[in-house]
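Every protein chain except one is present and positioned as in the full complex.
So, chain A:
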Amino acid sequence: MDDEDNPEQTLQKKHQLMLERLSARHQTRLETWKSDPSDSSTTTAFLSRFNDWKKSIAAQIESSADPSGLPDISAAISDLEKFVAENSYLLPSYEIRSSLKTISDLKQSLENLTSQLIPKKKFSFKTSKPTKTQTQIDTRIPQPDTVSVPEQRASCPSRESPGFRHKQNQVLSQNFKGSEIGEFTISDLDSCEVKLIGCVNALFFNRLKNCKIYAGPVMGSILMEEVEDCVFVLASHQIRIHFAKRSDFYLRVRSRPIIEDSDGVRFSNYCLKYEGIEEDLAMAGLDEETGNWASVDDFKWLRAVQSPNWSILPTEERVGDVDLVNSRSGVRFKRSTTRESGKDNH
């Protein structure tokens, strides 16, 4: 029996002892406070000291004008916090809460001061930009869906390829014969007619609306993006058509034309005439009709069935031969009235 009672009794004894120790400690604390000659009552004494301290810190924060004093203020606040913690045994809970609130307010105003005196560095990417005087290669109207990275643009060489850009309701002509032009760019045109005579290495088309483009043979490739309601008469080794809508293409190509992200595009055979075009076509290796204009690959339609995005232009809707006639005033456009559908391969 003794053995069984023993553990419980020892536990009780221990508990008793602990309570006594705690109460003794509490008593000592009270006595130390009371023995302090300057204080009559613990709470009021604490509050008066706390308030003095608080005022001095607040004054320091207000008057501080340079960052060198900040560590001192911060140290004073932690001292005050320590003072509150030491006296928390003796204070009513309301006083503890209000003093802790005061301390957190002080900390906040110190923080505000710090951010005023030492402004935080904004996080940013910095690129050493070379000369800002360079003209950008690409002067496209900013589009929300294209991510523009100006830093990278700035590093582009200022060179701009020859071409026609940013025109409306105009007839534009260019003769490549005897010129030094390798590649030619046609971009940002609205309701224009463009006539290109002679051979060129490469053609780029961008953002054309309601335009008619007639071009002599291209010895390399044609790359096209964002065209709408246009008519193209082109001959080339390769042609890539991207983002085209409701446009007709009269092509002679050595390889299969491709479309991507396009719809409502129709194809027919090349029908351009100008004086000397036969020699130009022969020089570019485009003198033979290959029939490739009708073998379009749609990269957005990788299936065996016919893509709904393109079709062969019905014979009755095709324009006849397009004749660019040289005259003194430049190139004049003449459309023959007779339809020559008999020349079609298909």
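As a working rule, contacts are C-beta pairs under 8 Å (C-beta built on N, C-alpha and C of every residue); 3 or more make two chains touch, one makes a residue touch a chain; residues count from 1.
The criterion applied here is as follows: contacts and distances are computed from a predicted model.
J.: According to its UniProt entry, is the unseen chain "ADP-ribosylation factor-like protein 2", "Probable cytosolic iron-sulfur protein assembly protein CIAO1 homolog", "UBC core domain-containing protein" or "non-specific serine/threonine protein kinase"?
T.: Going by its UniProt entry, the chain not pictured is "ADP-ribosylation factor-like protein 2".
J.: Just one of A:Glu95, A:Glu160, A:Asp190 or A:Asp229 touches the chain that is missing; which is it?
T.: A:Glu160
J.: In the complete assembly, which of A:Arg49, A:Arg256 or A:Lys273 touches the absent chain?
T.: Counting the whole complex, the residue in contact with the absent chain is A:Arg256.
J.: Of A:Pro67, A:Gly285 or A:Pro308, which one is in contact with the hidden chain?
T.: Here the residue in touch with the unshown chain is A:Gly285.
J.: Taking the entire complex into account, which one of A:Thr185, A:Ser247 or A:Asn269 touches the absent chain?
T.: With A:Thr185, A:Ser247 or A:Asn269 as choices, the missing chain is touched by A:Thr185.
J.: Over the whole complex, note the residues of chain A touching the chain we left out.
T.: Listed in rising order, the touching residues are 137-138, 149, 152-153, 155-157, 159-162, 180-183, 185, 187, 201-202, 204, 206, 220-221, 223, 237-238, 240, 242, 254-256, 258, 260-261, 285, 297, 299-300, 302.
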